[in-house]
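With one protein chain held back, the other chains of the complex are shown just where they sit.
Order as written gives the chain letters A, B and C; numbering starts at 1 within each chain.
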Amino acid sequence: MAHDTHIQVRSQAEFEYAKKKRADEMKGHLATFAIMIFLTLIAFTMVAAGFSTYLIVPIILLLAGIQVILQLYYFMHMSGKGHGMVAFFMFCGMFVAFITVLALVTIVWW
Amino acid sequence: MMKGIKKWRLFALMTTLLVFLAGCGREEISTLIPAGEVAQDQFNLLILSSIVMLFVIIVVSIIFVLAIVKFRRSKMGEDMIPEQVEGSARLEFLWTAVPIVLLLVLAVPTVYSTFDLADVSTMDVQAEDGTSTHLTVNVTAALYWWEFEYPEQGIVTAQELVVPTDERVYFNLISADIKHSFWIPSVGGKLDVNPENVNTFYLSFDQQSSELEDGVFYGKCAELCGPSHALMDFKVKSVDREEFDQWVTAMQEEEPAAAEGDLAQQGEELFGADGLACISCHATSGAGGTGGVGPNLATFGDRNRVAGYLEHNEENLKNWIQDPQEYKPGNLMPDAASLNDGEELSDQELDALAAYLMGLSVEE
Amino acid sequence: MSSIAQKKGFGATIWDFMTTVDHKKIAILYLISGGFFFLVGGVEAMLIRIQLAKAGNDFLSAGLYNEIITMHGTTMIFLASMPILLAFMNAIMPLQIGARDVAFPFLNSLGFWLFFFGGIFLNLSWFMGGAPDAGWTNYASLALASEGHGIDFYTLGLTISGFGTLIAGINFLVTIINMRAPGMTYMRMPLFTWTTFVASALILLAFPPLTVGLFFMIFDRLFGANFFAVDMGGNTIIWEHLFWIFGHPEVYILILPAFGIFSEIFAIFSRKRLFGYTALVFATILIGFYGFMVWAHHMFTVGLGPTANAVFALATMIIAVPTGIKIFNWLLTIWGGNISFTVPMIYAVAFIPSFVAGGVTGVMQAIAPLDYQLHDSYFIVAHFHYVIVGGVVLAILAGTHLYWPKMFGTMLSEKLGKWTFWFFFIGFHLTFFIQHFLGLMGMPRRVYTFGADQGWDLFNAISSAGAVLMAIGVIIMLVNVVMTTIKNERVGNDPWGDGRTLEWAIPSPPPFYNFAQTPLVRGLDTYWIEKMEGNKKGMIFAEPLGDIHMPNGSIIPFVMSLGMFIASFGALYFLDGDKPWALAVLVIGMLILFGSMLLRSLKDDLGFHITKAELLEDAKGGKTDGH
């Protein structure tokens, strides 16, 4: 285990490139954030504006879903390299989460 | 030693057969001797699934026994290295497909029956005069006893359910305290009695209980509900429609039958508000309710059991009144002494109460 | 015990085990405490059977009987079966994949101590005012009504030990994902490793609902919340759902590792590669997956409505298919093999008919309308003891014999082992076969007594007689363990002669650093491949001999668990009114817990190195001390 951290010093060019890439990525994150704020605003506005419940509920749930995907895939890098198992288990978790919620809203009464 | 296993399997098969041949248990309580449409359906499912399962077991056993007999080391030789087979797609397919087919055989009647047994749509069907065409009984389960209310007829009884034969009887189940489960094994499967909702189902009774050795079907509480869960039994009398109607009429008579004889009259006094005030928990008229604190005793003299499970005689009754905790740990009836300012009841007083209670009857 | 431990005094040995982070020693801890709880649960089972031996027996009172069945079920499932299986996973799985240790040695120790203190906490209820008495399922309305603190011992104790199990599950998953030796692809992993993997995944996703349910119960009973208080708008069915969303996967958490152990045994003692390895792997995954979609089959009679019942009935039945695939692949593994009937193999062989009998009654219960009759009757008791005793317990007994030499370096007596087997096996069928019929004859479960007028006397008496045979079997097993330990005849790497996987390639017991050099895996059953090719060194290695990095031992896991244990007493008595010290105890416990956590995060724990020179010394027969 001692041997898996040999240090690799990158050339200047390589380094500049990596740095640039990270800066680009950060810009993407900023955009993601803007979208999230926007989605949140829509959700709150719809409720404040008092549209029909049947319209609002599915839409705000959808918006929440999109936000979660943004968080997971952009902020948390779930599509990144080495995230295969991670994604698999998160999806299993969401699957169990989904059926749990489904069950408790359908087959438990009042 | 493998012969041992073979012998065991034979032995198991024999016991199975024997047990089935012996009729399996007592008529009053065995699911194997169905006494109603619902139980019959369920029994048929039992037989069907048992055949399928037996088939599975036999197939597995044959392969199994052949394998362990044919390929033992004593036959194959100490040093023999078998061929390292990887697998066979064809076989995998076979033993995926065959079980699926077997399961389909089970699935169809399962789904059909599930919906059929849950169908209570005819419950509220009304005849032209506005009365229901079917009998409905509201069952309330309370810590270790059962109350049966007949809303259409305006009567209440406890511990012993009286129902007409050869028709569907609908049940509304609710618990007064914690969860119980309502089960009459020989008449049909159970349904839970939850504290937060009314559960509804139907049963039908195709046999008159008087034909049974004990004269009643046995009912059980099937959900752990505390120390006396094991003793939370009830009894079912199934009678033909005519007799049932008579019983209802008798129950509807407002006044409880007057106590006969001195002893019983003394008992009635003790029972009443000026005596031990048993009446504050126990109603003695079929039409009257007590808010469900204690079982309605209007039909006590007709009962088959005391407190649901003790043999119905004065001895047990007196013991019960003296010290209910002794017989049903954790039940909610106070012992006699605590109702009598801390003093034990005298034998004479007990005799009186017993005489009175045994005289409460609506059957001729 | 390991040779290192023996040289030390008794106190030092104890200290060693309290601070160890070595997966092999933690395995021994799990085995001993799980074994102890198995005896406790077994004694409780015997009490149950004595009480039910005849009609109207008054050996146990009604209330005590309920406490005993509750503790029997809870102990057997949470404190006996699971920990013993975790013991085998700890002892064997890292060896099977050629890892140096598990991914988080520190957490491994924490997981054990949490389980241990949780179990002790639960059992202390016997001495502190009464055990829980609402059944192992602890249904909410009864649990809320139960007097005294029994239920609180249940909820708090299971919460603690549940955290331990969750930690163990995560640990195994990461170990398998990240620490496989070079060449050990997923499709070359031994089946026991695969089943450990899937069972751990089930632990990961099934324990949270239980924990949440337990917390609700704690809040309701101890802090005045209303989740299940019907008159306050609560709903008791929520508990049932949460419990069974956990509960059904739980039974597969038990049976999958058992399947894994049997898979190893069938291959080893038939001297044959597992037939349909790929199918076995996928069946394992499928069972795990389906396991989450069937829980409501425990609730058919609750009144969920026909649609829910039908859906869950069908979903449940499907599980028979992957399980069947497993059964038939095992049969084809021994078919054409060269079967040697050692003790582990006898258990494995006996498992097949026993488990199939239990499995098919499960499918019968899945037929919802039929289950209206079967539910909460002795038929259920028969079903689950057939799958649990006929599956899990037989696997535990088989695994104990199979892996004893790997864990302790000495073989259990084959002769006594066979005696144990016959007593246990015959007793098992005698006890539980007849219970199917008791159920069909109308006998509900969880009854402390039954009347002589119901026709159940004879069968109950037979059932109790069977239990006595089982007890004799277990006692012979104990004798076997003691005698073997006293004799202590040492064995080599591969005592069964036909080992196929990596764990048989290193000494029994393995040195504390496991493989001096990480092995290179060239296929399924890698050790067998090397043996067949006549490799004298046993294995091919993936790296040259070099320094090995090892984690330090630590007492912190023990102290953290102790902190939770103490805090739980505080919580338990918190609302009692007459116990002002409860809050103090709660706070002190929490301080110990968080203090030791803080200590852990502030103090860097970088481990130590074993040098190449020491390894060479060790290989020559010298001793390297762990520290």
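We take it that a residue touches a chain if its C-beta (ideal position, glycine included) is under 8 Å from a C-beta of that chain, and two chains touch if they have at least 3 such contacts.
Heads up, the rule we're going with is that contacts and distances are computed from a predicted model.
Set against the options "Cytochrome c oxidase subunit 3", "Inner-membrane translocator", "Amino acid/amide ABC transporter ATP-binding protein 2 (HAAT family)" or "Peptide/nickel transport system permease protein", the UniProt name belonging to the omitted chain is "Cytochrome c oxidase subunit 3".
Although it is left out of the displayed model, the omitted chain contacts the following shown chains in the full complex: A, C.
Of C:F17, C:F78 or C:F216, it is C:F216 that touches the chain left out of the display. Within the complete assembly, residues 103-104, 166, 170-171, 173-174, 177-179, 204-205, 207-209, 211-213, 215-216, 219-220, 223-227, 229, 231-235, 238, 242, 245, 598, 601-602, 604, 606 of subunit C touch the chain that is not shown. Contacts to the hidden chain, counted on subunit A, fall at residues 1-2, 4-5, 7-10, 12, 15, 18-19, 22, 25-26, 29-30, 33, 36-37, 40, 43-44, 47-48, 50, 53, 56-57, 60-61, 63-64, 67-68, 71-72, 75-76, 82-83, 85-86, 89-90, 92-94, 96-98, 100-101, 103-105, 108, 110.
Everything that follows uses one rule, which is that only the chains that are shown with their structure count from here on.
The central chain of the assembly on a C-alpha centroid basis is C.
Taking the mean of the C-alpha atoms as each chain's centre, subunit A and subunit B sit 54 Å apart. Residue positions of subunit C with contacts to 2 or more other chains are 235, 237, 305. Chain contacts: subunit A has residues 109-110 touching two or more partner chains.
Those residues of subunit C that touch subunit B in the complex are listed here as 61-63, 66, 133-135, 139, 141-142, 144-145, 230, 235-237, 270-273, 275-279, 301-303, 305-306, 309-310, 313-314, 317-318, 320-321, 324-325, 327-329, 331-332, 334-341, 346, 349-350, 352-353, 356-357, 360-361, 363-364, 366-373, 375-377, 418, 422, 426, 429, 433-434, 437, 440-442, 444, 446-451, 453-456, 532.
Subunit C contributes residues 100, 173, 177, 201, 204-205, 209, 235, 237-238, 241, 245, 292-293, 296, 304-305, 308, 546-549, 609 to its touches with subunit A in the complex. Listed in rising order, the residues of subunit A touching subunit C in the complex are 1-3, 85, 89, 92-93, 95-96, 99-100, 103-104, 106-110.
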